[in-house]
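Yeah, one chain of the complex is gone here, protein chain that is, but the others are all in their spots.
Take a look at chain A:
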Amino acid sequence: MIVWTIANQKGGVGKTTSTISLGGLLADRGHRVLLVDTDPHASLSYYFGIESEDLELSVYDLFVQVSTKEQIMQSLCPTQYKNIDILPATMGLATLDRSLGAKGGMGLVLKKAIAQLEGEYDFVLMDCPPILGVLMVNALAASHRIIVPVQTEFLALKGLDRMMKTLDIMQGEQQEPFTYTIVPTMFDKRTKASLLAYRKLQEIYGDTVWQGVIPIDTNFRNASLAQKVPSDFMASSRGVFAYRNLLDYLISQEQKKVEP
């Protein structure tokens, strides 16, 4: 089971879109996929038509009680795609930082919960809130690879700098080194600013930046309106094409990790 976390401390950079697009493509390839929504805004959950406030169990419950595998399985919601399940978020998650503070070991709750699902899924993709707190720390600590979407514009580069500092500090607490991939998103080839920001990204972060770009594509918005994963909504769109290339790259990187 491979766990990827999609994170950036800046909002609106394409985290949820990346989670859904990659999840959809993995499912298309026959993998069993679990999407974990750790954002109190629950956008990922709403995308699949889940009214999270009506649920009896959610990610929130993992934090307030020690959960068995059966209880975690009960928290999962099926989607219209047979290979995609979702662990939904609720608004109550917004209170966790306040109620838990920096309570010892609370950054490892998701890691332990996900470990119990070994064998049930091939890939787990976690969508993070755009705030550094107990939820993001949990998602980062649980992941094998961190995917950092970055909008190709200069303000977003500043946000990325902050995210990289967080990873750097957190690295000291981790046994395994973080593996991360920076993904340039919302690339608009008509604007010079996009191109300059993309070049700057490569200049500063070198090999950790994926060489491709995710372009601006209105099909992402239309897919969300239709509550379909982009590859199901319009498989031939340029956005889906780009995510397909990204997925190929990410999987090749995972294969490199396990090669002797």
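Heads up, the rule we're going with is that a contact is a pair of C-beta atoms (placed from the backbone, for glycine too) under 8 Å apart; a residue touches a chain by one contact, two chains touch by 3 or more; residues count from 1.
Please note the rule applied: contacts and distances are computed from a predicted model.
One chain of the assembly is not displayed; among "Sorbitol/mannitol transport system permease protein", "Heme/steroid binding protein", "CheW-like domain-containing protein" or "PQQ-dependent catabolism-associated beta-propeller protein", its UniProt protein name is "CheW-like domain-containing protein". Set against the missing chain, the residues A:A115, A:I169 or A:A226 yield one that touches it, A:I169. Summarising the interface, chain A meets the missing chain with residues 40, 53, 56, 60, 64-65, 91-92, 94-95, 97-99, 101-108, 134, 137-138, 141, 166, 169-170, 172-174.
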